[in-house]
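A single protein chain has been omitted from the complex, and every remaining protein chain is retained in its original position.
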Amino acid sequence: MKAYMIFVARRFGQLLLVVFLGISATFFITHMTPVDPVAETITVITNFGKADPEAIELMRKTLTELYGLQGNVFEQYVVFWSRLIQGDLGPSLSAFPTPVSQIIFRALPWTVGLMISATLISFLIGNTLGALAGYYRKSRILKIVSLGLIGLQPIPYYILAFILLILFGFVWPVLPITGGYEMNADLDLSFALILDIIRHSILPALALVLVGAGSWLTGMRALTSNIVTEDYVTFAELGGVGSTRILRSYVVRNALVPQLTGLAMSLGAIFNGTVITEIVFGYPGIGTLLINAVHAGDYSLVLGLASLSIVGVAIAVFLIDILSPLLDPRIKAE
Amino acid sequence: MFTIVRDLIRYNIEFAIGLVILLLLIGAVVLSFFSPYPASDIYVVPPDMPPDAEFWFGTTSRGQDTFWQLMIGLRNTLGFGVGVAFLSRILSLVVGLTAGYAGGRTDRVLMAINDSIMVIPQFPILVLFYFVLKDNMNWLMLVLILSALGWSYDARLIRSIAMSLRTRPFTTQSVYSGMSMRKILVEEHLPYVMPIVFATTMNNMIWSIGMEITLSVLGFTDVDTPTMGQMIYWANSHSALISGIWWWVAAPVGAIVILFIGLFLLSMSMNEYIDPRSRLNRMGN
Partner (left out) sequence: MQSEALFHTPDTATEPTLVVDRLKAYYTTKAFGIDRDIRAVDDISLSIAKGEIYGVAGESSSGKTTLIKTIVGAIRPPLHVVGGSVRFNFSGQAYDIYDLRPDELQAIRWRHLSYIMQGSMNVLNPVRRIKHSFYDFAYPHMGLDRAAFWDKVRGHLRKLDLDPDVLHSYPHQLSGGMRQRATIALATVCTPEFIVADEPTTALDVIVQRDVLNMLRDIQRDLGSSFLFVTHDMSVHATVSDRVGIVYAGRLVEEADTPTLFRGARHPYTQHLVASLPKIGDTTRRASLAGRPPSLADPPSGCRFHPRCPLAMDICSRQVPVMTSLTPRHRVACFAVTGATS
């Protein structure tokens, strides 16, 4: 147990490191710009008419303070961190004065929901098929299905989502292709609404699952092929243990822990994919929010989204990293 | 090295197909230099013409020949991918080999940094870069940024190879027999490392080009240099699908799919070749 606690502590340190490095990076990125966000914002605001110089000066001061841009770089850095820790990401410009954190948390559940469900489904499908393909090497059906899924794997999320959009939006319009639910829907928690939400999430989830399942399949298939040559599997076969039981108890169980570690490593990529897919389908999650924020020139919102993404993914990876060893009794029994 | 390639061509159909695709792409790149129209010029041919004998892939709404745009786009996209792959290989090799061979504290520190970078979600960061740099986000910038983001996964792979090589008996034997470290690295270890480097290069290109396409489609890159993603961007902004100018979208999408499948086949077959067990599995059937 002690070794495990040390491991958790070390992983937590790693988490802090990631968050620190990542967010500092975003800070420095925004300060690399030759563009002055305050000036930009003022240009956008004054686009619609003239304003007298005093008002502009007041705006400049307010904005500077709001964006945390007073003082030199170091002072800004400190202000940045102090605000961040309090959860203050500043107000959104395009939806002034709504705080950025509020806007993000409205969109977050959509992304999280989509990501979790799509990841679970592709993890299950990919790993199950992979285990079967690795164990029953001669099966023709498995070979064909595997080839299909693996073939989809390298295609960028955007392109696949785009193809699905064309297929189901124009060629065979059976599924909704934008939004999280029908516009003008009653937002009560009725069964009809839930069904509607599910209908709208089918295509984005499908895109994610199609691309994701392939990688789980390849990994699991390779793992299974290796595990099958292990002594304890050969012994079980010599013992006349049925193949389903061997697959379940002897092969898959031993492959789970490495696969979960793999999940932790690929969460960043899965998040990427989710965000991109949302954009294609106009799904009301973080992806769409991000794009809109960019187009609106909403500085705080973009920054807030980037920072939150880093923290969110890092925490998720941390959780998986510390939970997966618990499945291996060789570690638990310490 | 050539024996490996020759064996792969003969016995691994996926590698062969991948190689064919790669050669086709290189052919396209070479062809692109013979384009009769300068890359960024518009309205040089009648717009919105469907594919026919004169314009093999039709023309775009901006008055460009789709075929030639595609060739040039392929060239730029591939060039971009190669650039990122090259730079990030250097980083991966340096970090991976150092961590693997040195071990101990150096290894731990390097891996801590490595894992931090691996976890960072790349897309929001890229969008942030674009937001901040706007029109100053030229291709060189993008190459540098993607190189800086994409080396960590491969560094880990190279590190594990380095670690296993370091402890293998033939290494200690070579050291005891007085072989210089440099000689050991080049003559004994490099043949093991090279196939992995090749496989990871393919993966890296798949990833970086995928990113480029995504960013370009969203209009987040320099619009003056035509790439595959750019074509789709312009097609979208001219509502090509709704207007019925399907060839403007189909050409780049089709080429992208072929490109990725090709890269992927090469990467997958190389990976399979590296793993001796999968090689044996092929043999046994």
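Details
For reference, chains read A and B in written order, and residue numbers begin at 1 within each chain.
To be clear about the criterion, a residue touches a chain if its C-beta (ideal position, glycine included) is under 8 Å from a C-beta of that chain, and two chains touch if they have at least 3 such contacts.
Computed from a predicted model, the values in this text were never measured in an experiment.
From the set A:Ala118, A:Leu217 or A:Ala236, the residue in touch with the chain omitted from the display is A:Ala236, counting the whole complex.
The residue from A:Thr98, A:Thr178 or A:Asn254 that touches the chain not shown here is A:Asn254. Considering the complete assembly, subunit A touches the hidden chain via residues 230-232, 234-242, 245, 249-250, 253-254, 327-330, 333.
Throughout what follows, only the chains that are shown with their structure count from here on.
With centres set at the average Cα position, the gap from subunit A to subunit B is 23 Å. Listed in rising order, the residues of subunit B touching subunit A in the complex are 112-113, 115-125, 127-134, 136, 153, 206, 209-211, 213-214, 217-218, 220, 232, 241, 249, 253, 256-257, 260-261, 263-264, 268, 275, 277-278, 281.
Subunit A meets subunit B in the complex at residues 14, 17-18, 21-22, 25-26, 29-30, 32-35, 137, 150-151, 153-159, 162-163, 166, 170, 218, 222, 225-226, 229, 265, 267-268, 271-272, 275-276, 279, 290-291, 294, 299, 302-303, 305-306, 309-310, 313-314, 317.
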